[in-house]
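As you look at this complex, bear in mind that one protein chain is not there, while each of the others sits in place.
Going by the order they are written in, the chains are A and B; count residues from 1 in each one.
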Amino acid sequence: MATLEAAKETRGAAVLGMGMVRTALLGVTAVMVAVTLYLGLLWAPPDAIMGDVQRIFYFHVPIAWVGFLAFGIVFVASIAYLVKGTDGWDHLAYSAAEIGVLFATLILVTGSIWGKPVWGVWWQWTPQLTTSLILWFIYLAYLLLRIYGPAGGQGARYAAVLGIIGFIDVPIVYFSSILWREWLHPGKVVGPAGGSVEPSMMVVLMVSLVTSTVLFSYLLLERYTLRKATATVERMWQLHG
Amino acid sequence: MSAFWRPMLAVLWKDLMLEARSREVVAPMLLFALLVVVVFTFAVDPRPALVAAVAPGALWVSFTFAGILGLTRTFALEKEKGGMEGLMLTPVGRDVLYTGKLLGSFLFMLLAEAVMLPVFAALFNFPLLVPGFWVLLVLATLGFAAVGVIFSAMAVNTRAREIMLPVLFFPIAVPVIIAAVQATGSVVRGEGWSEYSRWIALTSVFDVVFLAVAATTFGFVLEE
Partner (left out) sequence: MDTKSATLHQDNTSASPALEVRGLVKSYGAHLALKGIDLVLPWGQALAMFGPNGSGKTTLIKVLATLARPTEGQVRIAGLDQRRHAALARRLIGVVGHNTFLYDDLTARENLRFYARMFGVTKPDERIAGLGEALGLALHLDRRVRTLSHGLQKRVGIARALLHDPSLLLLDEPETGLDPEAAALLESLLRRHLERGGSLVFTTHSVERGLAIASRVAVLREGRIAYTEERASLDVQAFQELYQRFTRVGP
């Protein structure tokens, strides 16, 4: 019994510690988002050709980066879960996938918003947008599988297998859409990223990339902590309730 | 070596035997593929001038949808009397079970496609005697089966299983669908081997990668 109490205390301390980390991270994230918004929307010079429209670049690119980062984490955590079988990896994969779907949606939205004034249409089957769209479908299926799949370990293993297959599929989808575009339209489709980039623009992009990564880390930590706490409470309830 | 082949062939033989007796997979697949082609013809303008543009899409839409139907049936049959659990109880590698089930599904799909092709050739004036196209057909079908079998084994245990299989399958199979349709377009336009060899290469990469991944992860999917 004594060890149980001790375990509870250390766990309690760990939870408190995590709480402080989360609060600190939230503060940092808020400041960085504000700075990035200022830099991207006001401080950076307007683009010589595209004008203010180009400013979405500071958000579209970091969002895309976070999307891929999230699915990369799903991939790694899925492998770790299948190998180790510990629930923590499963919680991490699920949490990263949820945030990844959110960001994949934003990739498509910001891509379209950017594309409209540049191309004159909302949608072009560029390799980037095509891949993002397929990615979005794959991880939406992942979330559906989580909901409709069997409860407990089997459902988690299903999701892990899809998390692995889905991520490996991404480069193959990308490559096939490049081949496909070449076939339909000889010559490269010139994307919005085609123009030259000023140094100050690069600075803003870098800051924005760091901010989005911090924001992602914060969201992931929150989601992961919540999921873990839910699992602990459920377990207590099952055992003693 | 025989520890792999003997049980793998036993699973395959069992599936072929069951299909020969019950005819629950290939016949419905064929009928469905035919229906899709007919509906597709109504949905698009079947003027001769447009056939080259429409034919590859019609062919692969009908093959993939029929394939999905076949894949659903394969594991639905196993589930009925606990056949899947019976397989799981055997002291055989899970990759062996995967390969056996995969070959069965693959052969059923190929069979349905082989019957469909002449019909298709008649309807769309499609040139059949192109060996490069056969290579692609086999590779693309193998790719569908490679991911289809593992997703089918998952979908059979989900709620809304009829929805789950296509939702899982189609996004992952996109590269194969693109490759198959593009290469078939080349065949219809009478272009040479060099035009579709890259699609064959792409499909081969897909097949090798996902056969390996699915065979390794199949065991994780089976147990409760």
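One rule holds in what follows: a contact is a pair of C-beta atoms (placed from the backbone, for glycine too) under 8 Å apart; a residue touches a chain by one contact, two chains touch by 3 or more.
Just so we're clear, the structure is a prediction, and the values are computed from it rather than from any experiment.
Q: Considering the complete complex, identify which of B:48, B:91 or B:131 is in touch with the unshown chain.
A: Answer from the full complex: B:91 touches the omitted chain.
Q: Thinking of the whole complex, not just what is shown, which of A:72, A:117 or A:150 touches the missing chain?
A: In the complete complex, the chain left out is touched by residue A:150.
Q: Can you list where chain A touches the absent chain?
A: Considering the whole complex, chain A reaches the absent chain at 150-155, 234-235, 238-239.
Q: Just checking the interface: what residues of chain B touch the absent partner chain?
A: 6-7, 10-11, 13-14, 17-18, 21-22, 80-83, 85-93, 223-224
In the analysis below, only the chains that are shown with their structure count from here on.
Q: Just curious, how far off is chain B from chain A if you go by their C-alpha centres, in Å?
A: That pair's centroid distance is 32 Å.
Q: If you look only at chain B, which of its residues touch chain A in the complex?
A: 147, 150, 154, 157-160, 164, 167-168, 170-172, 174-175, 178-179, 182, 198-199, 202, 205-206, 209-210, 213-214, 217, 220-221, 223-224
Q: Sort out for me which residues of chain A touch chain B in the complex.
A: Against chain B, chain A makes touches at 82, 134, 137-138, 141, 144-145, 148-150, 153-154, 157-158, 160-162, 164-166, 168-169, 172-173, 175-177, 179-180, 183.
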